[in-house]
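Excluded from the complex is one protein chain; the other protein chains are retained at their positions.
Read from first to last, the chains carry the letters A, B, C and D; within each, the first residue is number 1.
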Amino acid sequence: MDNLFSIFIMMALVNNFVLAKFLGLCPFFGVSKKLSSAVSMGIAVIVVMFAASVVSWLLFYQLLVPFGITYMRTAIFILVIASLVQILEITIRRTNVNLYNALGIYLPLITTNCAVLGVTFINVDQAFNLAETIVSALGAGVGFTLVLAIMSGIREKLDLADVPKAFKGIPVAFLVAMLLGIAFLAFGGMV
Amino acid sequence: MSLFNNEKSHGIHPPGNKITSNKKIERVPLPKQVILPLSQHIGAPSKAIVKKGDEVKVGQKIAEAGGFVSVPIHSTVSGKVTKVIEMVSSVTSNVGNAIVIEADGKDDWVKIDKPSKPNKLSKKEILNRVKEAGIVGLGGATFPTHVKLQPPPDKKIDTIIINGCECEPFITSDHRLMLEHGEEILKGLEIMMKVLGCNEAYIGIESNKPDAIENMEKIVSESNISGEVIVELLPAQYPMGAEKTLLKRILGMEVPIGGLPMDVGVVVQNVGTLKAIYDAIYDGIPLVERVLTVSGAVKEPKNIISRFGTPASEIIDYCGGTNSNANVMIFGGPMMGIAQISFDTPTTKGTNSILIQKNNTEVEGNCIRCGTCVENCPMNLMPLMYVAYVKKNMYDELKDYWIDNCVECGSCAYGCPANIPLVQYIKVGKAELQKRRPK
Amino acid sequence: MDNTVLIIVSLTLVGMGCGIAIFLVNRFLPEEDKLLKKTEEISKFLPGMNCGACGYPGCFAYAGEIAKDIDILQTSPCMVLMNDDKKVKALGNALGVDLSSGDKKVAVVHCGGNSEILYEYKGIDTCKAAAQLSSGFKKCPYGCFGFGDCVNVCPENAISIDPEKKIVVIDPDKCIGCGLCTKECPQNLIEIIPAKMPQYLACNYLSKKNIPGRERCPLGCIHCRICVKASENEEVTWNEEKDLPFFDPEKCVPSPAAVEKCPKKVIFERNET
Amino acid sequence: MVHILKNLKKGIINENPVFILLLGLCPTLAVSTSIDNAFGMTAAVMFVLISANIIVSLIRGVTPDRVRIPVFIVIIATLVTIVDLTMKAFIPELSKSLGIFIPLIVVNCIILGRAEAFASKNTLADSVADALGMGIGFGIAITIISFFRQLLGTGEITIFGTHVFSAPGLFDNPMSVFILPMGAFLVLGCLLATLRYMGAIESG
Partner (left out) sequence: MAEETVDQKRLVVSTSPHIHDKKNTKKVMYVVCLALLLPIIGGVYFFGIYTLLVVLVSVITAITTEFLAKRLRKREFIMDGSAIVTGMLFALVLPPRIPLWAVIIGAAFCIAIVKEAFGGLGHNIFNPALAGRAFITVSFAGLMTSWIAPVKSVISLDSITSATPLGEGFSYAGSTSDLYIDLLFGNVGGCIGETSALFILIGGLLLLATGVIKWRIPVVYIGTVFLLAWLIPGQDPVFHILAGGLFLGAFFMATDYVTCPMTAKGQFIFAFGAGVLVILIRVYGSMPEGVAFSILLMNAFTPLIDRHVKPKPYGYIPPEKKSRFPLKKKAKTTDVADKPDQDSSTDKKEGKK
């Protein structure tokens, strides 16, 4: 139990995907303009990360490892993620239009989100078992969502600020990310 | 100190400066010419019924109500209508018409229709007389009184609150009125209670007017008024005299956002209005004059009574003229009053004070989010957010912060260390929001 | 060689698995919302830069509104902002309506800006704020304040402030007639007119027949109607509601006589751009 | 010929994937700790980008619209696997320092974006020029960033073991923040702002 907890903290805070690992930066800067969309995106990422991690874990240990073709993981994993996202998108689209309007437009973005692919690689590299994989995926997703929410809150506030023209938009977002990164160093060594 | 600061009623304590509280009300000589704007109240402007060249007498109706939320206007001098001009209203800042009357100096009154038994008048008759007398709320908001006295049938009024707070600095007109015309005010209240069919009334007076409290208490105890009338001592704090804060302070109730006091069964009325109701019902005199305070940078600050339409310059001259460096003239108090564009602006029904000042506007700085405005706001709003959003032309977001709830009391701007004119931003925001609202 | 086969087989298997899963999901879920489909169709044609000029939060939301009510398209500046006839036409084709943009339009300011100052204004330096204090600080209550609220919204930087007269000037060459500025002006002084209009009135003094413009502004319309009399073929008519001369934008007829005879020289000639 | 050059230039300057389109940020920021890494990453990205553009351009009439994206992804994934294995075999150290960012090229927005937006609609020559331009643009950007990060973070510039120069004051007290992830954000943020201030790129 302790181990699972420390994996969660590790993935969510200490080795935060965005600030420490540089994964998922495109959606991080692209979708953090509004808090509502940031939270929607975060939820979508958590769901996809969870599903992708489980499926990729199964495929890796049931298919790739027995046959000794672990180097095929890149192709297999991305295929799985792409299909998962597709399935999720169709499902939401057909069942709940409001949810689709809130979440759906971010789903295609997730396909090319390296955070999702990254978490599957990390799970495999760290040789996590299934429970650990699930916790690590959730931790990564929660960490991503947390930082995305903080970032969007700050950017909404910056919308009202008198930011110099040269820094407006993305550059100042980079600076925020830097300062956030420094602040998140505080979690170092906690596990 | 309460933990979350929500229950405490917020407010500020600007220096009182009630320099005229001991000055008896004096009557200003009749003006040579009066200018009577057709829009002296909230609601539809009145419609002129006289034309250029007509001879009029004091108290003669010169404009009739332009709708339900509207009142007639009476001539305040006897003389001749010289012209109808276009002028910027001193109240609404919109361009509207005004009737100019040259006084003949005779001060001839029209025949006064004085009821023989004012106590026996029916509710309908009273309402009609109040309307025909052109009575509006004299506290400054100038809302037609007859409308307030006719709440929709589904809203039962059980309490009347009489506003004798006068929380704005400098102004003492209500204070003097309560001292000099207490009986009339109480009689006016009696009429109101009869019309509204309620038997509970509070007279709220701030603690910085102990003589007025004493006087009103004496009058109430001596009178044989039916129903319960309580004189309520209130702390001297701005904005105590705003309807909603007054209601919360006295009754502990809050008016729902976007609602009126009548939504919680209460009518709030200014003492000056009660005096006007008394005059209209007992003496049959229409609203042609009022008490106002002339204060600030004038040689002899005074409480005076003057006819509507008198140019402010004549009143100021009567008070000895202005000090040399004065360059601001405000109708109303320093917190919510409206700065006027010229000394010749005529007084209207809503003018409870003429305040002369030297301009002291300072350069607007950056908001440092100190939270003073949030702390000062009597409506528990976050005024600094309005500034931020209006600056960035983001008007839809204003609704998330309940901008419509703002009463523009100016507490936020008064305390702002960065000298940000918050009220102006709020006014712009409200106007833009109104413009963008789907019709 | 075993490996090669394995690779091919595994990749195929996974691919097939995914394909089947998508197929199944596709097959057994209910029909999708028709409106959504239309919205997506429309959003393909929109600029996609989420500028918010249309008044909706982002292009997708705007597309959703159009899907419901096509008329919105006519009243929004988006089509002009796109500035691309081909795209506009394609959108029109997709929706089955004619959206041909017609003639070039430009914005003009109905003020010559010569009114004197009435009082000293202290406060926020935006037009919207100034307009609220006794109808502005100039003697003419209808004129341009020159704080430039419109300057900030112009996507083409076509509006500037004349440093001498302190009024806004619109560069007709840069102006694309999107109309964003018209909404910003609290005095409603900016109007979108066809670029080929030969003249316009540089005054918006809405007279109520009481004070002629000349008392307020040396360059104001005095409602003398000489322009109407001077125009022989009714190029100029009188707008009774505003009490101002009216040049019909449908006709766009030049009226050199009106321009010349105006005693206040308040009818400005403009060159076609 | 002219428009091939134009396509080439577009990727390097007008539509620089990093500075202007802000695509492919993850590898740009993650591996730009040293110039070596920058070169290695550029090489890998360029190979995948050019090959993907060639293949996509060749099959552009054949693939049905509905499965376009999955097909592209599979193609790119295959190419990335090739690169990954090659690098592991020949330059294991570099491959190790680039870590999972080599396999993650698969989701690099530049590559999928170019395949989808350009190669699937244009001829072979144009697509190659476009890929070349984008690749060079990416390379230039990542090299500039890694130059600053390496210089400020270690106080010296070394390229593949060759010492180029060292900054006197910095070498004794290098600002290690620039080697850390935060430094990447700071460098790119300030770089973008400077470029905008000088008017080299348009302000957003």
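Heads up, the rule we're going with is that contacts are C-beta pairs under 8 Å (C-beta built on N, C-alpha and C of every residue); 3 or more make two chains touch, one makes a residue touch a chain.
If you're wondering where the values come from, they're calculated on a predicted model, not measured in any experiment.
*Asks:* Using the touch definition from the header, name the shown chains in contact with the chain that isn't displayed.
*Replies:* So, spelled out: the chain left out of view touches A, B, C, D.
*Asks:* In the complete assembly, which of B:279, B:408 or B:432 touches the absent chain?
*Replies:* Result: among the candidates, B:408 touches the missing chain.
*Asks:* Of the residues in subunit D, which ones touch the absent chain?
*Replies:* Here the touching residues of subunit D are 169, 173, 175-178, 180, 182, 186, 190, 193, 197.
*Asks:* Mind pulling the subunit C residues that touch the left-out chain?
*Replies:* Those residues of subunit C that touch the unshown chain are 30, 33-35, 56-58, 61, 64-65, 68, 117-123, 129, 132-134, 137.
*Asks:* Tell me where the left-out chain touches subunit A, residue by residue.
*Replies:* 35-36, 95-99, 101-102, 149-150, 153-154, 156-158, 161-164, 167, 171-172, 175-176, 179-180, 182-190
Throughout what follows, only the chains that are shown with their structure count from here on.
*Asks:* So, what's the distance in Å between the C-alpha centres of subunit C and subunit B?
*Replies:* Each chain reduced to its C-alpha mean, subunit B and subunit C end up 41 Å apart.
*Asks:* What parts of subunit D, by residue number, touch at least two of the other chains?
*Replies:* Those would be 74.
*Asks:* Any chance you could list the residues of subunit C touching two or more other chains?
*Replies:* Residues 15 of subunit C touch two or more partner chains.
*Asks:* Could you list, by residue number, the parts of subunit C that touch subunit B in their complex?
*Replies:* Those in contact with subunit B are residues 55, 118-120, 122-124, 126, 128-129, 132-135, 141, 152-153, 186, 208, 210-211.
*Asks:* Looking at the complex, which residues from subunit A come into contact with subunit B?
*Replies:* Where subunit A meets subunit B, its residues are 159-160, 162.
*Asks:* Name, in rising order, each residue of subunit B that touches subunit A in their complex.
*Replies:* 366, 388-389, 391-392, 394
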